[in-house]
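Reading through the structure tokens given below for one structure.
Every protein chain of the complex appears in place save one, which is left out.
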Amino acid sequence: MPWRLLKFGLKSTHDEPRFFPEAKPLKSHYDVVIIGGGGHGMACAYYLAKEHGITNVAVLEQGYIGGGNTGRNTTIVRSNYLTPEGVKFYDTSLKLFEDLADDFDLNIFYSTRGHFTLAHTDSALRTMRWRAEVNKHQGIESEVVGREEIAKAVPYMDMDCAGHAPVMGALYHAPGSVARHDAVAWGYARGAYNRGVEIHQKTRVTAIRTQGDKVVGVDTDRGQISCNKVISMVAGSTPRITSMLGLRTPIEIFPLQACVSEPVKPFMDTIVVSGSLHVYVSQSSRGEMVMGASVDPSVLHSTRSSFDFVEGLTDQMLDLFPFMSRMKVMRQWAGMSDITPDFAPIMGKTPIDGFYLDAGWGTWGFKATPVSGKTMAWTVANDKTHELIEPFRLSRFADFDLVGEKGAASVGH
Amino acid sequence: MKFRLDPQPLEWIDRSESVSFRFEGQTFSGFSGDSLTSALLAGGQKLLGRSFKYHRPRSVLSMANHDVNALFQSSDATNIRGDVTPVSEGVDLRACNVNGTLANDKDRYIGLLSRFLPVGFYYKTFHKPKKFFPYWERLIREKAGLGEINTSWSATRQPKRYGFSEVLVIGAGPSGMQAALSAAEAGADVVLVDENPRIGGSLDYQLANEEAAAKVRADLKSRISNNAKIRLMEAHYAAGWYTDHYVPLVGPEGITKMRAEQVIMATGVMEQPSVFRNNDLPGVMLASAAQRLIARYAVKPGQRAVVLCGNDEGYRAALDLIAAGVEVAAVVDLERVGKRGEWAKQVQAQGITVLDHSAIYEAQGKGALSAVVVAPFNGKGCDAGKSHVIPCDLLLMSVGWAPAAQMLYQAGAKLGYASQAEQILPRELPQGIHACGRLNGAFTLEQRLADGSRAAREALAQLRGEAVVSELTVHRDTQSHSHPWPIIGHPKGKNFLDIDEDLQLKDLINAAKEGFDNIELMKRFSTNGMGPSQGKHSNMNGIRVLASVTGKTIDETGSTTARPMFHPVPVSALAGRRFRPERLTPMHQWHLKHGARMMEAGQWQRPEFYAPSTAAGAVTAAQREQSIVQEVQAVRSGLGLIDVSTLGKIEVMGPDAGRLLDVVYTMKMSTIKIGMTRYALAVDDSGVIIDDGIVGRIAEDRFYVTATTSHAAAAFRTLSLKIQELGLNVRLANLTGSLAAMNLAGPASRKVLSALTDVDLSEESFPYLGMREGTLLGYPVRLIRVGFVGELGYEIHLPANAALEVWEKLMDVGSAHAIRPFGVEAQRVLRLEKGHIIVGQDTDGLTNPFEANMSWAVPLKSKPWFTGKPSLARLKNSCERRLIGFRLPQGFSPKSSSEMPKECHLIIQDGEISGRITSIAYSPSLGRIIGLAMVDLPLADANVPMQVKVDSGAFVAIEPCATPFYDADGARQTADLTEVA
Amino acid sequence: MNANASPEMSNLSLSARDDLSGYLLTGPVSAEALAGSGLPLPQSQLTALELNGALVARTGTDEYMAFVPVGQEWAGCEWCFPRNDRVLVVQGEGWIELMLQLCQFDFRKMQPGDWLMASVAGVNCWLYREQQGGALMIGFDAGYDHYLSEIFSTLVRELGGKDLTKGGAL
Partner (left out) sequence: MKLLDCADIGKRPITEFDYLGEIRIPPSDADESTWADYVFNRNGAPGVLRERWYHRPTGRWFIFERDTLTDQIIGQVDASEVRYEEPHYEIPA
């Protein structure tokens, strides 16, 4: 029972503790500097402090906490990926998500809804079965379902898609969930702050200083810091940071757009994704339909919106949900997806001693927030890449040992 | 009590045409031209809705498309905005988000709990214990959202169109009308757009009773309607500004996507509310809302009014109330009447009491305004001790404006707070963007007109490429029209800052105290400005509160990102007509007539299989399986014909043609002899297989290339890219649509075809993998002996307009050999029997040729260069898996399909995933199930039975075996089988 | 936008040009082959010329698209390939309003004799305004005929015009 609310009612003042620290000057030295105050950055600081006792840490955020991709994604959490290493990684994350509210003592509205990935062609259905089989083998709840099961969960969906490329089946992933993305960043930030970590917003890193191949400090627009461990957790800004060190990566930045409808009374309890129609939709706890599609076709370092995005999305959406034509789109925005050639992240140590990378999060970063924080904290604390993220090492490209996630993606559409 | 006024000079309603409709079960009648809200008010219905969180009674606020508390729903629409939606005969409306009825909303008691529901309360509770959260969540979700959706509604789509203009003027108020006229009179092609059904803007409701304005209005409107260079678009709002001056204009008939070279923003300003206790009571509204009700709809907004003024405009509103017969009990001035202008003098001349340095401390009333509490105000807060009550049923708030600058921000303009004007004003404007009128701080009629001409002058200069120094600030008013702090605290709260979201002043202050003390974090934690009006009447006050709490300036505090859409846009307008290109082969109708079940292949439609003509409609799985088997047997034993017109078909000509193909494909193409073809495999830079096809040589400098259906466009593009990159002397012709193609395959193919073509089909002069040109039924034709399905056969390529006739002739002549048309599914089985791969099925996004068991197609030594060569050189000795053939025991037929191995089932060894089935099918030719599997090494080479995990979870053993499974030495496709055995 | 052309009395019509055979010519000899057969030779790229019912567009350094009236003998040349284009024609009052629903181009600026290659309802097309009468020809691969003809037919009827491609159904 929400007894907690009684206390608000009975007291006239509202003396809740701060989530984040007041703005303070930078210290001259920190043991660890985390660039990026989004979900991943805050999670890493949280686990460094909580699990490794490392608290002389500064999180440097150029904008505001959670203002990057953390606040711009469509908040889906799932683990029905294709490769064994991908499935292990995301499933660890999903299990961590389930306990975050308790860990933070903050309601992140983690709501398990079930997740349908629709297949409209034979080849798409084959890929669904491939993912289902790999998932099941690793104990993940994931199976190929036919039109009847889909109709039971989403009775209002037109499976014949206005007579064009009807839905043939879907990959159903019962643990698929959504969560309040801001709250995840706030929860981790508060947890880190309460354990002594410093959080500096409106602080932009302008250079990373090295001696030989070793990190020795960071320059910011609010002063210089000396430190021997720097972690880049900036997703869409990764190339700007890695180019400071002359570190070459395959990452390219593509805008990923999304939009919301005006709020309506909730009717959709599950998450629906269509591979070939390139759309995904779920209904937020406020009643808005949160809708997205694939990344823009060309590189751009911007979160500008485009009109042809919302035109294409709504056109495809009406094939599945004709009644949505009576709704209105209220707002559209964009994030900056750091895309990799094999649709898998780039994590762990780098050739530069003391510089660690957590990047390549494309359109799959939010769901990895807890596990990336945890494994990167372990990696930094031990200066050794955690075994769960070994397959995502930067050197895999030079070794021609790409992660197989791309295998399904390009075939599945 | 009469609410409808006598005819107003500029009213929009047509009194000759009454319109009746129902609201909450009651019948109302308005006039055509009324909005739903104005007709309801005219019918005495003041209560229009309930607030989102506390379900407090709500009515009119703006009459400018921000009234999110006057949202209605009908049987076929939801979230209908009463303040701007025209009445329509017979519509039956209900209020949104009420539990029960509007008058008796059972959720109205939530307001009493508000003490227990502070800002962000839902983050602080309901999550412990974890298993109860779903229960709480369901409760919260039921209360969430506004209008209801009926999921059986059909899709409605409104056509969209493109529009073009040299100068687009957004907003047809005085400055916008003047800007359009000045631009048009200087020769520009102008579009003038306004979201209201009629132009005039504030000229027609704020200055309706102004003598000086009448002449200006008549003059502007007549010159606009007579100017051929101005295209007027009323009742269209601009959804947002997008790259390169692309502005979608949303109207009742759908969207016009306007491309302009210059954009003049004359979007005006949005009146801001004052924040005081119960400022949300029905009867409390923005002054401009009352003026709109009077001037446009001849609706009397109340009987006895108090007007709260932070500027001159409040006095104008007071005069308009008096003219409309509303008693003005008092004018409450946040500063002093002495500093006001002419309108204040006229109000005093009418004996109206004016209370200087005063503010509204509290509004009172049960369900509607009945009185206000006025108290001395020192610019920061009220002295509650010296307050007094004034009974009234109408309170107008005229305390200031926020610029409608969303599109300026989207276009990249820099804006900043001008303390002289107490308003955010444009500072730097990007190329092609101009701002004028009240949006730019010009407030008197003269200033607004002069600013419109200025903006037009500068737009014309930029249009003509002339350098121009902008005089952006020249016509700005010297005195302010907004009060910097119309925000009054109250110990008992209910002083709403965001009326949409039911956010009280303390909620924002507390959010900042909890660390959410920057504008973006405060918005997300408190949800200020996240409601359907997107902060139009709450963002500015929100910035003022945060600035005061943090001690920063307005500019330092900044503002949240102004995102499209300006007003929510119907999905039916956004989606527009359904344009999904579909491409059909010349034999399409024939296929349909002969029972073909079509499947999508990119934009093409292709026959999947041919159901017996007896089967109408859906076909059972067994019928489908049987048709496919019969088609396969026809090809193996007699004759089959498949439409392959969807293949990519490209002619490559010129001295460097051979070199080009050597670069693009792995194997040497420049050594193909004239009249012969070769299998062509394409990989990308990283060595991954992306396409395969056939290359045939027509002449020394001319080749004919085919590519898979899905890769056809990309294949042509890659060839043309290499030509440009390497500067090769080659020409291309994309004949994918110009030529049709069909594959006549089967032992009788030579016999049947030779009767119809002048090409010598003998084995000596037309060997396997040969390519010959000639005629067929008099049409020019190119015949290729391809091996995909593994029978003697001829792929016939000819002009598309000749294809149907040839197809029907072949079917006719072939009937003697039991010819059957066959589809993609049968082709898949036939090619599988020959062990051929399908790119994209047997290979995935990472498969290289060595894994696909095609090292024979990778001549690393003999070719100096081909795309991907260095990658393949590296991958050659780091291959970790291989594609192998397998079969199931003769007669294997499981009870249920859950026991049958399927494509993408996994091969498991010692509990580890060691491979997957890529292709599997019953082979009619071998009478057993065969397939291909991508298997990890060393298992792939061990040549031992492998375990496949099937749907049921059981394991089925599969036995590796060499491919091709059928006619291993290829005798059937190379032998001279002139007679069927 | 000025009010829709009132449906009843518009002279907007949709018809088709089935009297043309299309060819793609490429390579150094193509200009010579065109001139040799009395066909017009456009000088700059992406422009077109009409002569005696034939239409020739220059689409590359030495690449041309030629549309020759059926029956007019045409020798062709070494690298000359038959095209399989369907050609629709839109003319009459409201043709601009129709095209603005399908193609992002300011058709008010398209003069007779202008050649344009753009996407129409998602299909790559060539467009040309005839010298006489200014009717707009829209050419595309005939595989899209079913799709595009239906769209044009619907739009023409919606704008009060007549679809003359549907045989007698006026």
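By written order: A, B and C. Residues from 1 in each chain.
Just so we're on the same page, a residue touches a chain if its C-beta (ideal position, glycine included) is under 8 Å from a C-beta of that chain, and two chains touch if they have at least 3 such contacts.
Bear in mind the structure is a predicted one, so any value in this text is a computation, not a measurement.
Trainee: List the neighbours, among the chains on screen, of the chain that has been left out.
Mentor: A, B, C
Trainee: Out of C:C80, C:C125 or C:L155, which is the one that touches the chain we can't see?
Mentor: Checking the options C:C80, C:C125 or C:L155, the one contacting the hidden chain is C:C125.
Trainee: Of the residues listed, B:N65, B:T706, B:N734 or B:Q827, which one is in contact with the missing chain?
Mentor: Touching the chain that is not displayed is residue B:N734.
Trainee: Decide which residue listed in B:R4, B:R81 or B:R659 touches the omitted chain of the complex.
Mentor: B:R659
Trainee: For chain C, which residues touch the unseen chain?
Mentor: Residue positions of chain C that touch the missing chain: 45-46, 59, 104, 117-119, 124-126.
Trainee: Considering the whole complex, not just the chains shown, which residues of chain B touch the missing one?
Mentor: Touching the chain left out of view, chain B contributes residues 242-244, 246, 257, 259, 659, 663, 685-686, 713, 716-717, 720-721, 724-727, 734, 860-861, 864-865, 869-871, 873-874.
Trainee: On chain A, what residues meet the omitted chain?
Mentor: The list for chain A reads 238-240, 242-243, 248-253, 297-302, 304, 306-308, 338, 341, 397-400.
The criterion applied here is as follows: only the chains that are shown with their structure count from here on.
Trainee: Compute the distance, rounded to whole Å, between the mean C-alpha positions of chain A and chain B.
Mentor: Their C-alpha centroids are separated by 22 Å.
Trainee: If you average the Cα atoms of chain B and of chain C to get two centres, how far apart are those centres in Å?
Mentor: Averaging C-alpha atoms per chain gives centres 31 Å apart.
Trainee: Can you give the whole-Å distance between the Cα centres of chain A and chain C?
Mentor: The separation of the two C-alpha centroids amounts to 49 Å.
Trainee: In chain B, what residues contact two or more other chains?
Mentor: 160, 257, 579-580
Trainee: Please list all residues of chain C that touch 2 or more other chains.
Mentor: Expected reply: no residues.
Trainee: Which of the residues in chain B come into contact with chain A in the complex?
Mentor: Touching chain A: residues 76-79, 97, 113, 115-118, 121-128, 130, 133-134, 136-137, 140-142, 144-157, 160, 239-240, 242-243, 246, 248, 257, 410, 506, 510, 513-516, 518, 520-521, 524-525, 527, 530, 532, 534, 561, 563-565, 568-572, 574-576, 578-580, 599-600, 686-687, 840-841, 844-847, 871, 874-875, 878, 902-906, 908, 913, 916, 949 of chain B.
Trainee: Give every residue of chain B touching chain C within the complex, in rising order.
Mentor: 159-164, 231, 233, 256-257, 259, 577, 579-586, 588, 604, 651, 653-654, 702, 731-733, 735-739, 799-801
Trainee: Where on chain C is chain B touching in the complex?
Mentor: Chain C residues touching chain B: 1-2, 24, 26-27, 62-63, 79, 81-84, 97, 100-101, 103-106, 108, 121-123, 141-147, 151, 158.
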